[in-house]
Structures are given as C-alpha cells and as structure tokens.
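With one protein chain held back, the other chains of the complex are shown just where they sit.
As written, the chains take the letters A, B and C, and residue 1 is the first residue of each chain.
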Amino acid sequence: MAIVLGPNQFGKAEIRLVHVDRSGPVHHITDLNVSTALRGDFAAAHLTGDNAHILTTDAQKHTVYAFAREHGIGQIEDFGLRLGRHFVSSFPWIDGARVEVEQYNWDRIIVDGAPHDHAFSRAGGEKRTTVVTLAGDAAFVVSGIADLVVLKSTGSEFWGFPRDRYTTLAETTDRILATEVTARWRYAAAELDFGALFGEVREQLVSTFARVHSLALQQTLYQMGEAALTACPQVAEIRMSMPNKHHFLVDLSPFGLDNPDVVYQVPDRPYGRIEAAVLRDDAPDAGPSWLAVPGFC
Amino acid sequence: MAIVLGPNQFGKAEIRLVHVDRSGPVHHITDLNVSTALRGDFAAAHLTGDNAHILTTDAQKHTVYAFAREHGIGQIEDFGLRLGRHFVSSFPWIDGARVEVEQYNWDRIIVDGAPHDHAFSRAGGEKRTTVVTLAGDAAFVVSGIADLVVLKSTGSEFWGFPRDRYTTLAETTDRILATEVTARWRYAAAELDFGALFGEVREQLVSTFARVHSLALQQTLYQMGEAALTACPQVAEIRMSMPNKHHFLVDLSPFGLDNPDVVYQVPDRPYGRIEAAVLRDDAPDAGPSWLAVPGFC
Amino acid sequence: MAIVLGPNQFGKAEIRLVHVDRSGPVHHITDLNVSTALRGDFAAAHLTGDNAHILTTDAQKHTVYAFAREHGIGQIEDFGLRLGRHFVSSFPWIDGARVEVEQYNWDRIIVDGAPHDHAFSRAGGEKRTTVVTLAGDAAFVVSGIADLVVLKSTGSEFWGFPRDRYTTLAETTDRILATEVTARWRYAAAELDFGALFGEVREQLVSTFARVHSLALQQTLYQMGEAALTACPQVAEIRMSMPNKHHFLVDLSPFGLDNPDVVYQVPDRPYGRIEAAVLRDDAPDAGPSWLAVPGFC
Partner (left out) sequence: MAIVLGPNQFGKAEIRLVHVDRSGPVHHITDLNVSTALRGDFAAAHLTGDNAHILTTDAQKHTVYAFAREHGIGQIEDFGLRLGRHFVSSFPWIDGARVEVEQYNWDRIIVDGAPHDHAFSRAGGEKRTTVVTLAGDAAFVVSGIADLVVLKSTGSEFWGFPRDRYTTLAETTDRILATEVTARWRYAAAELDFGALFGEVREQLVSTFARVHSLALQQTLYQMGEAALTACPQVAEIRMSMPNKHHFLVDLSPFGLDNPDVVYQVPDRPYGRIEAAVLRDDAPDAGPSWLAVPGFC
C-alpha cells in the first residue's frame, strides 16, 4: 500500500476581461469571465515542490489577455479552443487543458429611437457559457446557458404520483411552473458555427418551455432537450439542471378571502431539483468533456 | 443622566410575492419583494416585554398578501401607499409606517414571433424600487431604480485633477466609463401616475448617460439627475450612487503587443463611489422620506 | 425655481488591505476593508466637469496603503481618524471626510497544542466595523459589529400581542429566538481606548442576549443596548438592527409523530426586523455621525 498523487490540474480562475472592437464608429464589446486549467505531468511540484513544470497561473492569465489582443475573441468556444491548443503545445509535459468561459450580455442603449454607437446597458442575469477541453490533439466542446429564469403562470399540472407515509401533497391540474435553467450541451465536433448554434439551442429551450403543456417538470426538461437535439444535429448530448422554484398559493381563508390562483408566496429554499441528460444513442464518446464541470448527473 | 429608548421601528422584511392577473387569456404577473415597518408607541415592548402594542410581523405579512388579493397591486407606489395608510389607521398607537417594495421585471417569451400568453423569462438584474413613508396623514414617496449597469466604451475623459503626494494617476482623454446606477427620487406628491413617471425618469437617466460626453463621473451623474428633474416637474429631488466600475487597460508591452484601448481587466474592488443629490431649490420638505433608506449622502 | 446640486461625496470603496506586523518572530495580521469619502466644494466637477477639486479616488486608495505602512493600523477607529484628518487638511476645499472600516478576524492555528507564529485561520463571519466622520476639526466615531448570529433554544416567549383581522399567530411561551445582530454605537469622544471598548460592548451584547429571559425581541434588544451603555460611559448611543430569524416547528402530525420543540425548519425570507436606538438623555449631538450609514431608524 502506498499513498499516491491522483488526477490534478491547476490554472487561473475568473479572469474578468472586456474586449472593445473599435474597428468602426460602432463599437462592439465582449465581456467575459475566463478560467484556465492545465493537465499533464506536475508530479514533482506536488511531491517535492519542484516547479520546473509549473507554467505559472500568472502566465496563463497573460496569455488570455494577449490572445484577446492578437486574435480577438469571436465566439467563446473558438476563443477557448485557441487558448487550449496553445497551452497543450507550449511545453511537452502539458498534454491537456480546460478553458471555461462565461459571457455576459449587453444591449445597446436606445437614444432617440436608435441604438447608440458606444453606450450599453447590461442585459439580464442570463449567461452564455462554454467548457473547452483539450486532451492532446483531441478537442471537446461543451456549451451552455446559465441563470435563465422562466415561468409559466398556467399550463402545468402535477398528479398521479405515488403516496408513501410522508406524502401529503395535493394533486393539481394548474400550478405555476418556474425554474432557473442551467443547460450544457456537448457538440460532436470542434469546428462549428458556435454562435448560430447557441442561438438555435437557446431558442429551442425557451420556446419549448413555453409551448409544452407540462405534466411534470421532468417532461418539460426532456422535451426541451429533445427539441434542441432535433434542431441541431451537431449537438450530441445535453444535460440540464432545473430547480423547481416553488410558488405556493397563500391561504387567505383565515381573512375571509378566496385565492383563485392569484397570490403566491415564493420561498427561496428548499426547492425541487430535476436533473437529466438527453442524448443521441450514437453520440460519440464524451472523453473528458464533463471532467470538472460543476456537476449534475 | 438616564438611558432611554430612541427611534424604533419593526416589521416584516422581504416578503416575496407573485401576483397573477388571470382576468383574461393573456396573464400579467407582478413579482415583488415587500418590506414593512411600523412606527409609533412601542416603548412597553422594549422596556418591559409587554406586547400589547405589537401588531405582529406575521400579521403585517398577511396584510400584504391579503391586500394583493383584495385590491391587486397596480403601481408599486400605490400598493405601498395603500398598505401604509392601512397600518397607520389600524391602531391608535401606530402613527407611522414605511413600506419598501422591489419589483423584478419579466419579459414575455416569444413563440413563433408572438409574445406568449402565460410564459415569461426574467429580465435583467435591474429593479424598480419604492420607499413609501406615512407619518400620520402625510405620505411621502421615494421611487427608484437599482442594479442598472451601464457602460460607455468611449466618450469619457478624466484630467485636470489636483496632484498630491499620493497621486500617480495619468490623465486620460479616452477611457471606459461604467457604473451601476442606484437612483432614488422623491416625488412632490403622493397621487401621481407613478408608472408613467418611472418610465420617464428611467429613460432620462439612461439616455443622458449615453448622450453626455463625460469629463467626470460627477458631471454625468449631475446631468442625469438634471434631465430627470427637467422632464418630470413632479420630482422634487433625486439622489444617486454611482460606483466607478474601473476598466483598466492591460499592459501587454512585456509580450511585444500594443493595446490601443482594446483589452481591459475588470477588478471587482476597490471601486470609486460617487454620490450626490440633485434637487429643486423650492423642493418641499423631505420629512421622513429618507429615514432608513439604505443611505448615501 | 432652479435645479441645484445637493449634498455629495465621493471616494474609493472597499479597499481590501492586509497588514503584517513582522517586528518579532510572532507575526500579527490585520485584515481590513476600507472605504473613504470626501466632502466639500465639488460643485465644479458636477456642473462643468472641472476636476480641479477632485482628489482622485486613486490617490485616496494610495493614501490608505501608505498610511498603513507609515503609521501601522492599530485600532480601526484610530486608523480611520488618522486618514480622515489627513484628508480634511489636504486641500482647502475639502472640509469633511468619512472613513468606513470593516475588520475580519483571524485565529492562530494551533499546532502541537501551541498557537503558531505565522499561520492563521479565518474566524467566523462576525466583523468589527467603524464609521469615522470628520467635519472640519470635529471628529465623530461610530463603531459596530456586524454578522453576529446568535440563537437561544429556549428562554423566549411571545404573547399578549393585539389581534386584528390579519392576526393568526399563536401565542407561545417557548420558542427559538435567533437573530443576526448589526449594532452601531456612537462614542462621546474621539480619543478613547477603542480596542478595550469594543471588547466590552461586544461582551455586553452577547452575554445579555444569553442572559435575558425574553418576552419580545424588542426587550432583548433594549436590554442589550442598555447593558452596553451602562458598562461603557463613553458610549452615547447604540443603534441595533436585529432580524427575527424565524425557526418554525415542523408539523409532523401527518406522519403520526409529535414534535415537542425538536425539529425546526428555517426559512430565509421573510423575516422580522426589529430596529431601535438606545441612548443617554444627555448624549452629545450626533452631528453628521449617521450620515450615509447603511441605515436603520
């Protein structure tokens, strides 16, 4: 029996970066949070404190900034791939890299009915995300969306569930359904039109949420995933985590009032949590795609 | 010398409430965070634990829910006034009330090009706020906006400042200007078209931020306030807190790269903080309007 | 009627600073979050963008760091006073300053039964705070404690309250009482042994919370304040905000179980909020002490 070093990685997390494209009078801004991690042979640093293999996290940060200047950003998946490929080709002992990017949305401010050239307001909490993984020459791309909060004020039922000793919940044929979608989907390839695909997946997720008459949040989730995969053959798999953000009808009868689905209280915790993957039965192997992805399933 | 009880208040904070208007096939939702506080003669509870004057915070919460059912919400200022007036008329020893409301925005989900009847997505972090204060029969209304993040990628200078021993900052004629606006404005009356006024003030704040060629964040703030007061005679005073959310150009010269205002790092802290009031010289007395308002100036 | 500039201030917020005292083999660390603000004649910056009076927030930040090096920190109140006096003496148009400091606690790590010379672990969320205000030559000191979470599992009653249409709460002679104390106390002078006084006030607040058999959270609050003022003649006034962090007994009867004050659910929101000042009837004038203090009462 011996104690040994297992899997390990290190990098710089949460590099906040804004890129301004000033190539014309109409500016474009890209607002990112980038985290890098390197994989490879770093045993000596762990075992003896020998840093000869440790490409500093400070240098990783500089690389992110410098690449933004030299190559621009473009789609966050392409930016991540460019960085990841650089890292795995930088030193022989580095054979893997993981680049995670969050992108924040900004809208142009409207002045006198027209979008402004260089003034912006930050759009909602919704974020576009990606996790790009390099394993030697192989590249894996998982894109996603986070903090997308949606609600249906009707069109949601919940009944037919089994009842054990601890079940008191009443069945309902009309409830509020609200959730905060975290979705991550794995592409089958690494050279794709990521911007268009993101738009298509997002559109499918949101419109399917609206469209489905829901008998279970699981059903809604599955149909959202199925719609995304159906619309986008390039997507091999999608994983979703969808809390059931409960909205409880307030009992107003002690005050002589009815409450016909009008006034709801909204507790923060606890909440239901529904998580599932939807995938193609011929999806290519995921490899290290999901390694260290904040995880569900 | 004696030790005495000073000003005091108590209430229920952060009552999360969603109201659904189902009067037609197109639903309307109102999503609020309501906090109440009562003022009056509560000395006995403090001095001897005698609760005969303590209208429980539980009852205050119920009142909020019940009023939402009985009267609907409408504009948050009107909802606050309705609650406040109820509280000050409920028991003789209650002569003041403060109702604070935050409203979260939701957009309709677009399906097949049309806004959906009952499916919504949560809009950005921006919130509409109000603090309504009742002092006997007198009513005071302070409305506001919070978490409004805006950025200009050019059109901002900063130079001509004094230099002391600790000043090293370079002057600049082109920098990113970014801030997260918290604004609170006091109305000169309590019977107003609060929805239209909110829209007008918000429009003035945002478009002025975009329009002003800024020599100082103070100047931007002042012009934003001035525009709001000019457009809305019903607004007596506006107070704003605007952090200077620094965007620092990354020095890429060690890597042989220039950086002509393209790549910025964005630290979280520290940040500048600029706070000021803009008001009419004949503004009516503020009374207790600003009491217990999370405070600047 | 004219639109005019009202009260205003500007500064650098949340300067995170660690100071290490290495004067001997046993190191001492001081971990602070410092925010500065200047008051005075800054009209030109607001009205015309003329920055000739604007001592940059960058310089204010440098001053904080430099003073930490030149003079050390000592008690946070003294550090704030030193900075504030510097600012009001720096330029003729600056006649006021406000320095807010939060201090985080660290414990020494125990190794082989002895406190380590230079290894520390961060203590709880509880913070020591101060807000120092200079108005010309006059100095005002408000010290405080924040995020102090305390709970009594018995020794708390709540009954005898009035009942209106919206009151359904049952009276109780035994409940959990839990709160997160935010206390701010104003000293009658600016040259005091602030470290010892902080310790004494904290001790009075915490032990009184434990000791008092509570009939109302208002009563507990008042007695905590009274104990602090009684023990410390140098304290003129104390203001406290104490949420009632509800712990609700879970109804287990549907499962055939009793619940004799054993299992509680703990909602995040809403919560009661009890706020009051306790002061001496001969307390000196507060001046600008409470200006821009995140506010209750």
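One rule holds for everything that comes next: a residue touches a chain if its C-beta (ideal position, glycine included) is under 8 Å from a C-beta of that chain, and two chains touch if they have at least 3 such contacts.
Worth saying up front: this structure is predicted, and the values here are computed from it rather than measured.
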| item | value |
| --- | --- |
| Identified contact with the non-displayed chain, of A:V111, A:A146, A:L257 or A:A292 | A:A292 |
| Residue of C:A52, C:A138, C:A189 or C:V250 in touch with the missing chain, whole complex considered | C:V250 |
| Residue numbers in chain A that touch the chain omitted from display | 1-16, 35, 37, 42, 45-63, 66, 90-91, 158-164, 166-169, 214-216, 218-219, 221-222, 225-226, 229-230, 237, 239, 243-244, 269-282, 291-297 |
| Hidden partner chain, residues of chain C it touches | 15-22, 27, 29, 31, 62, 65-66, 68-70, 106, 109-112, 116, 118-126, 148-155, 176, 206-207, 209-211, 247, 250, 252, 254-255, 257-268 |
| Contact set of chain B toward the excluded chain (per top definition) | 165-166, 168, 254-256, 267-269 |
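Quick note on the criterion: only the chains that are shown with their structure count from here on.
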| item | value |
| --- | --- |
| Pair of chains whose C-beta contact count is the highest in the structure | B-C |
| Chain centre separation in whole Å, for chain C relative to chain B (CA means) | 23 |
| Geometric centre distance via CA averages, chain B-chain A, whole Å | 30 |
| Distance between the centres, which are taken as Cα means, of chain C and chain A, whole angstrom | 38 |
| Sites on chain A at which at least two other chains make contact | 254-255, 267-268 |
